[in-house]
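I am attaching a structure below and will ask some questions about it afterwards.
One chain of protein is taken out of this complex; the other chains stay put.
Here the chain labels run A, B and C in written order, and each chain numbers its own residues starting at 1.
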Amino acid sequence: MGYIVRLNALKQRLEVEKPGLGLARVLVRFEDGRTIELDAHRVEPNCFSVIVGTRVYEFDCDIQNGDIELHFGNEPLIVSVLDEREALLQQAKEGAAAQGGEVTVTAPMPGKVVAVLVAKGEKVEKGQGLAVIEAMKMENELKSPIEGVVLKIFAQEGQALEGKAPLITIGQATALP
Amino acid sequence: MGYIVRLNALKQRLEVEKPGLGLARVLVRFEDGRTIELDAHRVEPNCFSVIVGTRVYEFDCDIQNGDIELHFGNEPLIVSVLDEREALLQQAKEGAAAQGGEVTVTAPMPGKVVAVLVAKGEKVEKGQGLAVIEAMKMENELKSPIEGVVLKIFAQEGQALEGKAPLITIGQATALP
Amino acid sequence: MNIKKVLIANRGEVAARIIRTLKEMGVASVAVFSEPDRHSLHVRMADEAVGLEGTTSRETYLDVEKILAAARKTKAQAIHPGYGFLAENPEFAERLEEEGIVFIGPKPEAIRKMGHKTTARQLMTEAGVPVIPGTLEPVRTLEEVQRLAEKTGYPLLIKAKAGGGGKGMRIAEGMNDLASAFRSAASEALQAFGDGDVYLEKLVSKPRHIEIQVIADTFGNTFHLLERECSMQRRHQKVIEETPSVVLDDTMRERMGEMAVRAAKAVGYEGAGTIECLVDENRNFYFLEMNTRLQVEHPITEAILGVDLVRMQVAIARGERLSLDQPNIKGKGHAIECRIYAEDPDNGFLPSPGLIRSFRVPGGPFVRLDSGVFEGAKVPIYYDPIIAKLIVWDETRPLAIKRMVRALGELKIRGIRSNVSFLLDVIQSKAFQTGDYDTRFLDTHWPELKEESEKELPPEDVILATAATVRFRQEQIQRGLGQRRAAGAQASFWRYTPWKALR
Partner (left out) sequence: MNIKKVLIANRGEVAARIIRTLKEMGVASVAVFSEPDRHSLHVRMADEAVGLEGTTSRETYLDVEKILAAARKTKAQAIHPGYGFLAENPEFAERLEEEGIVFIGPKPEAIRKMGHKTTARQLMTEAGVPVIPGTLEPVRTLEEVQRLAEKTGYPLLIKAKAGGGGKGMRIAEGMNDLASAFRSAASEALQAFGDGDVYLEKLVSKPRHIEIQVIADTFGNTFHLLERECSMQRRHQKVIEETPSVVLDDTMRERMGEMAVRAAKAVGYEGAGTIECLVDENRNFYFLEMNTRLQVEHPITEAILGVDLVRMQVAIARGERLSLDQPNIKGKGHAIECRIYAEDPDNGFLPSPGLIRSFRVPGGPFVRLDSGVFEGAKVPIYYDPIIAKLIVWDETRPLAIKRMVRALGELKIRGIRSNVSFLLDVIQSKAFQTGDYDTRFLDTHWPELKEESEKELPPEDVILATAATVRFRQEQIQRGLGQRRAAGAQASFWRYTPWKALR
């Protein structure tokens, strides 16, 4: 199988093959023809023990919307792994978003909405406070990542939130109805 | 729901009801009309925390062919829980087995068959060695629980076994073809 | 009194900690729990448990009447308050006295005197205990603050009379920011503790936070159990504690210990308590406040002395006499504690509640994990983010540091974020290694520490190849599952684990 894999600025096209060396062995071929062989065993439901040569690595992993979050030790590494079709779709989507100039601020953690600091249609500066979320006795102000206008408000004061819940969409004034 | 519940010599018919006191609360009614209320939360995939009154109990549980194995602390408790239909079936089966007088000796643990000590058709005494199983550097001789004749031999020397795998069936000579 | 049943008016790791000792003493334990805490470890570990209707701390663990009702219902003879919540609430201790329930802690009067920061400062001054120059009375108006600030001198600290944990505390560097510092300290204090009173204190230069554990029985025998160095703090929250402190020699240790005993005696203290001190760069020490309860970091004292402080607390509450000999109380080796918080160090230390999908406890010699969670536990959004404490001991400080690095490496917490990687950065920093740090170190140096931190990561090729392999394997399994499902096979509910399919 071929995948487009991205880690930070690094982007590579990889082929994963099963050369029949045993259940857990795979051969990964990079764009430039290099290959590495992995002995990758799932040792816990979300944890892989990987041996490359004689080196032992252990990765915990979690898949979230096409991104694979690998934890090495206590360091999280976010890797995007897409197949060709998904990579094309993603490209198209990013292009559209860039044109629209819309950003939706999401809850960085589960918590409670203490205050919504802006109103629909209001102009906001980059870095201006949009809402205050509370969890574990800590209040956190969410700031606008761009200059623009409040297009949508999802959050309500007093509301309990899941992590990554959408709160407020900021965009260009032209997008207002 | 009604269940026939058995723990060692104890046998009771129980009704489990959900009186709408919350997701985890159930009311259990015994044959004699007594009831107890359980606050039973699944706190891990195979583990229930049960509060009765103010007393806290924790049970690990595993379901194996209608038997529920509850572990309280490090004590295993085997409880058979059947619904009416299953209880009837079970009764019928036990009756048949008692008539036939057949017993199948199973592997008490995963391991390897080191030796089969009897041949098909051979007469065996109660307590006579039937086969030797090895696991973790320990050899264990399996003995015949009844007097009878070897009807079937499932085990082969050198064979690797799962726990509870059938090894040898002992029965009455009349059952031989 | 022979206490046979104790209710723990707390939750999380400290409740579990207390239950463990009660079990060893043959004393029955009663847990109380809020609605989101029904699945929590302390409830599972206790002999009995009583639900407290409600969700927030105020509705549950802070509700004196609900806790009292639980104690009466279970006929608990004593209550251990742990730390936080009602642990330093004199009215609660008083109510217990009225109800004939033993409060495992000091008498209400001692809590009241030490809890009232300005009263405490006065009492300590009278007892000859050095305090930081500042006001002895609460100040309430801006004019008063401005007048007194001139006398104390800048930089100065504005601190809430009640409470602690960095809440209601602001620094004023000079006249210009005095007004705003006063206002925000007072309003934060009012919100957090229901009491907006603040007082002024001279800001100590390069301050180290060093505290002395004291213990006193009901016969007036009062001892100190050496010091704990707690200067590694982030926003006034302790992060790593160790004992002994690198800046104390035996003479100073003895002087501070004597001072602590004097301070405890000045309020007729009973039980376990802690005298928190500031030590300046010239090694002058000042009484800061007394925590009239078990301290989060008590295990490092246990580790170097070989004692069980909770057992001592219960023994004192039972009216037993302490048989200690102060000159023979000598620590052995070095102990370090790291506080494990559910927070995201890569994202501004935002709280990180949620489901703990995977939890691995470190093992091996002289490693202790006191945890309030387990694999599959849900960390609720309503309470403190501390989920565990990791404590190591070794023969020397450098060895203990290496052991802590190893143990932190073994500790695995997944599903939520934790501060483990942050702790690894801090403990491997030059400042920690040399012991040259004060309470402001982390707040000023953390960004550069983070920059410097060199985590050993696998080669990028391995990371990319593993990520692709994980996806590849997932697709293989899903294809397999799909086929089986299509074929009408039904996975057994009880036996099914996704990962079994792979083996």
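Convention: contacts are C-beta pairs under 8 Å (C-beta built on N, C-alpha and C of every residue); 3 or more make two chains touch, one makes a residue touch a chain.
Quantities reported herein were computed from a predicted structural model and do not represent experimental measurements.
J.: Which of the visible chains would the unseen chain be in contact with across the whole complex?
T.: Across the whole assembly, the hidden chain touches A, B, C.
J.: For a quick check of understanding: of A:45, A:95 or A:121, which residue touches the chain that isn't displayed?
T.: With A:45, A:95 or A:121 as choices, the missing chain is touched by A:45.
J.: Specify the residue from the set A:1, A:27, A:63 or A:146 that touches the hidden chain.
T.: Considering all chains, including the one not shown, the answer is A:63.
J.: Just the residue numbers, please: which parts of chain C touch the chain that's not shown?
T.: 16-17, 20-21, 23-26, 45, 299, 302, 306-308, 332-333, 360-361, 363-371, 374-376, 378, 393-395, 399, 402-403, 405-406, 409-410, 474, 477-478, 481, 493-494, 496-499
J.: Go through chain B and note every residue touching the omitted chain.
T.: 1, 3, 5, 7, 10, 12, 14, 16, 26, 28, 30, 34, 36, 38, 40, 42, 44-48, 50, 52, 55, 57, 59-63, 68, 70-77, 79, 81, 108-112, 135-138, 140, 160, 163
J.: Tell me where the left-out chain touches chain A, residue by residue.
T.: With respect to the unshown chain, the touching residues of chain A are 24, 39, 41, 43-46, 49, 51, 54-56, 58, 62-63.
The rule we apply is simple: only the chains that are shown with their structure count from here on.
J.: Where centres are the averaged C-alpha coordinates, which chain has the largest centre distance to chain A?
T.: Following the centroid criterion, the farthest chain would be B.
J.: Distance between chain A and chain B based on Cα centroids, please, to the nearest Å.
T.: Going by mean C-alpha positions, chain A sits 48 Å from chain B.
J.: As a quick test, compute the distance in whole Å between the mean CA positions of chain A and chain C.
T.: 33
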